[in-house]
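Heads up, one of the protein chains got dropped from this complex, but the rest are sitting where they should.
Moving on, here comes chain A:
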């Protein structure tokens, strides 16, 4: 039923976001970009794409940093426009998208503070989509409990944080645990929200989110080998909204090495294919890349095949983010004259 009334509330924004998606760089654009000799060339070429004159007012020689900043600025402008024009429940949905950036920012700030970096330097590295008012005051906290009581309690992340409250001092290990616990809670919450929205939104988003959840579980498992993380702790970090839940996650919790992880995933056709094609040898794509490719290219692009749902907004942000990574990658390769790896971007369309 919701399809009938979708356009009344969200038609404009869906049209807008589909238009934005039309501006995503194509394979031909990338082919041109990798040919660039200097960043000036890159700027010239990017002017002929949907990005237009976003670099036109930069004085002096442009740097990768400037490009990154402008790219983010453009994305944020677009997102903020969409967010400002959104009605419920799309508004909440869009807020959910920003939460993941908030988590990233919090972790970045804590880690930075642990390493005694000045807060102003850290702030500039934060993703503007995930900034919130109390963010800059994060460095006053020295334990998770303080962090929660002083800073996070007013933010939407408060609910996710409840599981991490303890009085231990913040250290690297702790921060990683916080990050993954937050993500787990966030993903499960977002998943539940999409499920409750129902319709095509649930269909599309649950697919994407469950993949994201499983990806996290697998990566956590693989990265935890040879660390002090106990198996019990590890199991607590798995988001329980993916396809691996419950049997697969139980299997992962018992895994001791890469092969066992692979074995567990063999039972799932989607993941089997990803494991099969990956490797660390030259010419092969790493598992991480494979996951990205699957998530970005396949799932997010597929989101556009359905109509009347919110998945397109999520997919747009994710695709755009991947595109920004690609551009930055290419720009870095150009500026560092490191052309051999320039083709390692992940094309979207």
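Definition applied: contacts are C-beta pairs under 8 Å (C-beta built on N, C-alpha and C of every residue); 3 or more make two chains touch, one makes a residue touch a chain; residues count from 1.
One rule holds for everything that comes next: contacts and distances are computed from a predicted model.
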| item | value |
| --- | --- |
| Options "Exosome complex component RRP46", "Protein transport protein SEC23", "Auxin-responsive protein" or "V-type proton ATPase subunit a": UniProt name of the undisplayed chain | "V-type proton ATPase subunit a" |
| Residue among A:8, A:56 or A:305 touching the omitted chain | A:56 |
| Option from A:150, A:222, A:328 or A:346 whose C-beta touches the chain left out | A:150 |
| Which residue of A:40, A:73 or A:288 touches the chain not shown here | A:40 |
| Residues of chain A (touch criterion as defined above) contacting the omitted chain | 32, 35-37, 40-41, 44-45, 47-48, 56-59, 119, 133-140, 146, 149-151, 153-154 |
